[in-house]
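Note that one protein chain is taken out, while the other chains of the complex remain in position.
Letters A, B and C mark the chains as written, and numbering starts fresh at 1 in each.
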Amino acid sequence: MDLTWSPQEEAFRAEARTWLEANLAEWRAACGGAPASGDTREGFAQHLEWERRLFEGRWAAVSWPEEHGGRGASLWEWLIFEEEYYRAGAPPRVTQNGIFLLAPSIFEFGTAAQQAGILRRMAAAEDLWCQGWSEPDAGSDLASVRSTARRVDGGWVLDGQKTWTTRGAFCTHLFGLFRSDPDSERHRGLTYLLVPLDAPGVTVRGFGRLDGDEGFAEVFFDDAFLADDAVPGGVVLGEPGQGWKVAMATTGSERGLTLRSPGRFLATAERLLALAARAGDPTLRRRAATAWMHADAYQQQTLATVTRLAAGARPGAEASLTKLWWSELDVELHRLALDLLGPDAELDGPWSKGWQFALSGPIYAGTNEIQRNIAAERVLGLPR
Amino acid sequence: MDLTWSPQEEAFRAEARTWLEANLAEWRAACGGAPASGDTREGFAQHLEWERRLFEGRWAAVSWPEEHGGRGASLWEWLIFEEEYYRAGAPPRVTQNGIFLLAPSIFEFGTAAQQAGILRRMAAAEDLWCQGWSEPDAGSDLASVRSTARRVDGGWVLDGQKTWTTRGAFCTHLFGLFRSDPDSERHRGLTYLLVPLDAPGVTVRGFGRLDGDEGFAEVFFDDAFLADDAVPGGVVLGEPGQGWKVAMATTGSERGLTLRSPGRFLATAERLLALAARAGDPTLRRRAATAWMHADAYQQQTLATVTRLAAGARPGAEASLTKLWWSELDVELHRLALDLLGPDAELDGPWSKGWQFALSGPIYAGTNEIQRNIAAERVLGLPR
Amino acid sequence: MRFALSPDQEAFRDAVADLLAKACPPAAVRAAWEAPPGQLDRSLWGDLAGMGVLSVLVPEADGGLGLDETYLVPVLEACGQAALPHPVVETAMVAAPLLGADIGIVTTDLGGPNLPCAVDADALLLRCGDRLVRADPAAVALEPVETVDRARRAARLAPGADLTDAEPVTDHPAEVGRALDRGALGTAAVLVGLAQAMLDRTVAYVAERHQFGVPVGSFQAVKHHLADVALALEHTRPMVWRAAWTLARDLPTRARDVSAAKAMANEAAERAARAALQCHGAIGYTVEADLHLFLKRTWALTRAWGDTAHHTDRVADALMP
Partner (left out) sequence: MRFALSPDQEAFRDAVADLLAKACPPAAVRAAWEAPPGQLDRSLWGDLAGMGVLSVLVPEADGGLGLDETYLVPVLEACGQAALPHPVVETAMVAAPLLGADIGIVTTDLGGPNLPCAVDADALLLRCGDRLVRADPAAVALEPVETVDRARRAARLAPGADLTDAEPVTDHPAEVGRALDRGALGTAAVLVGLAQAMLDRTVAYVAERHQFGVPVGSFQAVKHHLADVALALEHTRPMVWRAAWTLARDLPTRARDVSAAKAMANEAAERAARAALQCHGAIGYTVEADLHLFLKRTWALTRAWGDTAHHTDRVADALMP
């Protein structure tokens, strides 16, 4: 057991902190002081500027190999960067669905040509990727996807509809599952496709999320033609018909470490402490201490997990527990913030926005009800 | 809407209060000051003295007709009596399984001869009835009862085992379900039988409950012979083979109003307030106020229910909500008491006993998980 | 003892509920999100006034119905069930007993700094030190605020707003206290109605929505979430009705009973909102589904007219003086 950072890691932290401070100040100034939400049209453009700045500083995807725009950072350094990122008050990553959800699958299943053609542009925020999992009748039950991909000469013809696609209206590309074998059922006969949203026959309609921003989109495919070379290296990730396997690797990332690092919640907890310290109510003060403990526990648990991963372990079903923890922690932190704000909790602002965003946590990436089933069955071994 | 008591009801309350004060003092003095728990052998005998005293004062079963030892009290008066009973600090009723669980079924399904032969002796604590529902493999799943009753000349031959029979080791009679049709399954082919525990072939073994008292028993039936006239009016309640219907009426009572009147919890909440007022911790103070509100809400909800019942409504699936409320309220009240006691919560005493007893509430009479299913399916109409 | 609405009380409540079912569907609530200041639906308000909803607590001699809170509270529940955007608690429950009948749309700062429907109000009932005053919205500096629930149409008094010209209403502490309790209880009733509406909508949704080949509502976890809401409501509504009785009779337990009602209504509505959103899933997480109208009202009202901590402390003070 050794809970200290090495001098190299401390140096990495210092470099990240310095860069973030300077660049955040510059970016904010360029946005006229207060950037808009990244889930609005105006704000998205501003956030792209931020993403490009990150890429230029080689901070867009620190854990990636240098050839793809990263700096080959260790998992530890990635954690440190995330901590510094949120401590500095840097904005949510509008590129996150590509970098944290698609990219791990590209590293695992993509050809060298796909990796070379996709990753660097993704890190540079030149291609903007959104997720195409959910359909109107396939939410938690992902295996019931009905959108189809029909093999034709030189490509695929896509039909169907995806929905609840985060920031879909602002993105350039979609990754998702399509039923390529019309006679298949459930998780068989699905193909994982990479789809430029400007392909003929694709229509995107943005719509309002709970927080009022146009953060969701529906994507319609009407005999859309997806040419085999519409994406460098090819539009199929993995093998045709093997989409479920590839997707599961991606949803594993979504639930686990990469989507929500502890740094984000620690930063929220610190802001909450400042609010609670001013409030003076002893019960709220106690609740604030408890919420901080839960954020800190997430950090400690992550250090234990990363120790295992660094020693070569594969992420397992424990990722379900992680997803339960951070999503419910986020609700706890923001509920307390609203209770601290009292009658002004109803005002539109960072805490009320954060509250509404937090409420999506227990729903997306597999509802928490499903995560609890998974934890019980696969971690504890209870009968199905 | 009229939330006042009538002068008659107030007079009834005053009479009950006066009688309880005087008689409790006398009984306690007769027990040498502090009676033992009614779930121990010594204490059970003391509590029988109390029950006989109640019967002599016509307080043993206030809502029963006078001919059976009651005073024909209205549901309102019954509520008032319960409130006064627990406010006075009177002990839990060791006769409760007969008076509150069996008797409603006897009133509904019993013949005149059974009513005449059973009820008055029950109220007088001459016959002491315990419940014979659960079996080692039939807990929540009551319909999986395996104990059998075989029809023979002049009676029934019983085989099998009942368990978790509260105070079984101290009782004289058992009521329960037996499979009388050997080819039947689930809730068909069951007969509701009334069984003297001194019948040949019946063995009772007491064993310790969580709180250490010998409050549970196993009852073994080995070719036990139950003569048709072993109980006045006959040993079958309702028709042979119709036991499930009769039992459901009884478990309805168990879940609902008659088992746990609000008076008991209001009295506990009042004692808790006294404890919290001394403690000074603002969070515990707030929790005490909340617990009191929940007890008070049970009282108000009961008044609304009794208003409906008094107007002729039948108790419905809402009884599930009632059972959820009082059982979780009881846990809440006692957990808070232990938190108020701090390190001395571990001492054997009324609060730690009460805590352990409270923990049985969410388990018995149908676990709270099953009650929530019933509430969702039958009150809200969700699909099975 | 009769813990139930009288036939009169029930008929009144049902009549208002029928009106709201027709005149205040979710589309009407959405309209209040978008309507410019001053353009809140006056026709519906007129209908409510016509039915006497706004003057229940005004003596008959003064043109009111001359009834008490046990009549108004069930009606406010119905208003909550429809997520009615108008300030009916502020007008009918709080202002009318002080200002009389036919006062138009009235709002107040007694429930908190953000005055609901302040951009539409005909009159303001304001706290001025220990007094209550009536002010003309045109004569008082109001600053609109952006609320998560835009149907709140709220504004707050500008710092240092001048109330010297405002008309005195009362400086009697008991009257001020009663007004505060009326606002808290009325809001509790609205919250019970909101919770019921969220429960009903969710029950309907999970019965119809299928995943994994079965209705979502057949999963035990979903059943338990919704059973918990039903459980809370079953034990909260009687607390609200009882407090109406206490308030109507001005019994000595008023502070305790009103605060217990508001604290429990806050908790029940918050639980209902949480369960409703979770059981709706992603569909509930859009502004295209109507659910969000109810969620956002709930989040505002649980912290208006005193939050749970405030009212719990008040109960504690009454019980453990």
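Throughout what follows, a residue touches a chain if its C-beta (ideal position, glycine included) is under 8 Å from a C-beta of that chain, and two chains touch if they have at least 3 such contacts.
Note that the coordinates shown come from a computational prediction; the quantities given were computed from them, not determined experimentally.
*Asks:* Sort through B:119, B:193 or B:284 and give me the one touching the missing partner chain.
*Replies:* Spelled out, the listed residue whose C-beta touches the missing chain is B:284.
*Asks:* Which subunit A residues touch the hidden chain?
*Replies:* Here the touching residues of subunit A are 1-6, 9, 76, 273, 276-277, 285-286, 288-290, 292-294, 296-298, 300-301, 303-304, 306-308, 311, 318, 321, 324-325, 369, 371-373, 375-377, 379-384.
*Asks:* Which parts of subunit B are in contact with the chain that was left out?
*Replies:* Contacting residues on subunit B, toward the hidden partner: 134, 137-141, 144, 163-164, 207-210, 212, 216, 281, 283-284, 338-339, 341-348, 352, 355-356, 359-360, 362-364, 367-369, 372.
*Asks:* For subunit C, which residues reach the chain that was dropped from this view?
*Replies:* Per the touch rule, subunit C residues meeting the hidden chain are 219-221, 224.
By definition in this document, only the chains that are shown with their structure count from here on.
*Asks:* As a quick test, compute the distance in whole Å between the mean CA positions of subunit A and subunit C.
*Replies:* 38
*Asks:* Which residues belonging to subunit B are in contact with no fewer than two other chains?
*Replies:* Touching at least two other chains: 286.
*Asks:* Mind pulling the residue numbers of subunit C that touch at least two other chains?
*Replies:* Those would be 222, 309.
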